[in-house]
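Only one protein chain is missing; all other protein chains are in place.
Labels A and B are assigned to the chains in the order they are written; within every chain, residues are numbered from 1.
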């Protein structure tokens, strides 16, 4: 009995075929999340985080906490864009997915930001590393904690 | 009987494990398609589109329609390359795959173009968004419609 309970409380990380599905789900999750962010879809983007998520990124003076604050940042981005005309594209790659015994996922990936001025030349704006904790209860994956570091800030 | 026919006409979008396979197939499809394009493999590349595919891209004055016209564009690219020595690499990411009730796939992804002059410095040439309709009958996936937009053209 004890063994059974322990197994349920600490499900084994996905092995074998399960990993194929898991890796695809996480890629699809991030693709949609980044597209929502770059399209200024504030509320749908905020809902890809848990209600009390912490977003720690060096371009902001302090970590952003909670969906309302996250959505607010996206609306500010939309205003900046409407003035500057600059387009940002956030792009993840080299996604390392590490399933944890508690069912959450730790991910570490590289994050690039491309910047294109209206009518101008595109360029690489930032090279970052992104470390997430992903959780889910009954629904889709959500970010509960995100830490971003920038390569130019040693 | 009616229910069975309806199910066959409108298969459910892939759920669960099927999505793992589907997402991998689409990634593999695009990897091969972009590599064929950058290697000037005109006919093999054109066969990754349906016979009557529409390719709508802002760098051409009008949408390209059909495999013969698509292949012709690749041969023109090969000629330009043999003169200029510039190499282009087309790179997709942030791939969002949305299975449709009719069995087709709608995809939206970011598309980068890298440019490298012979002996020179590589750079980001274009940042684009690519929206595809993918279909298949008995064989592999094929693009039936592609719309590309460029970030620098607001």
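FYI, a contact is a pair of C-beta atoms (placed from the backbone, for glycine too) under 8 Å apart; a residue touches a chain by one contact, two chains touch by 3 or more.
Bear in mind that the values here come from a model prediction, so they are computed numbers and not experimental data.
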Among B:23, B:45 or B:141, the residue in touch with the chain that has been omitted: B:23
Given A:33, A:48, A:73 or A:109, the one touching the chain that is not displayed: A:109
Contact partner of the left-out chain, one of B:58, B:120 or B:140: B:120
Sites on chain B contacted by the missing partner chain, in the whole complex: 17, 20-25, 27-28, 30-32, 34-35, 85, 87, 89-93, 114, 116-124
Residues in chain A touching the chain absent from view: 16-17, 19-24, 93-97, 108-110, 112, 123-127, 151-154
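Following the convention adopted for this analysis, only the chains that are shown with their structure count from here on.
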Chain A and chain B, separation of their C-alpha mean positions in angstrom: 26
